[in-house]
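Heads up, one of the protein chains got dropped from this complex, but the rest are sitting where they should.
What follows is chain A.
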Amino acid sequence: MVKSTAKDAQDLIRTLWSAYSATPTNLKIIDHYVVFAVFTALIQVVYMALVGTFPFNSFLSGVLSCVGTAVLAVCLRIQVNKENKEFKDIAPERAFADFVLCNVVLHLVIMNFLG
């Protein structure tokens, strides 16, 4: 039972990998950016666990900025992905402009809240 699940897991991972490598390069770049942002957030959480929560607003703004850019990058990826039928009438430039605008607002708030 365990062996079959292990084999299943390996098959699954291989299939996932091969299916994923088929995605276009620009989407892969966005995916790397998302992974980087989440990773940075995790590092900040670990640091907070070691050092303590004071000052809390800095921790909050740091973590939420990482999570925020990750979420916005995912939104950009959704809108730019050519396979998404719902978004074919939004030009990728428009999607990127929205992404930049939202990031500007997010980072303005972060800088205010950082303290």
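Convention: contacts are C-beta pairs under 8 Å (C-beta built on N, C-alpha and C of every residue); 3 or more make two chains touch, one makes a residue touch a chain; residues count from 1.
To be clear about the criterion, contacts and distances are computed from a predicted model.
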Have a look at "Centromere protein W", "dolichyl-diphosphooligosaccharide--protein glycotransferase", "Phosphatidylinositol-glycan biosynthesis class F protein" or "AP-2 complex subunit mu-A-like" and point out the UniProt protein name belonging to the hidden chain. "dolichyl-diphosphooligosaccharide--protein glycotransferase"
Could you list which residues of chain A touch the chain missing from the display? 5, 8-9, 11-12, 15-16, 19-20, 22, 56-57, 60-61, 64, 67-68, 71-72, 74-76, 78-79, 83-84, 86-87, 90, 95, 98-99, 101-102, 105-106, 109-110, 112-113
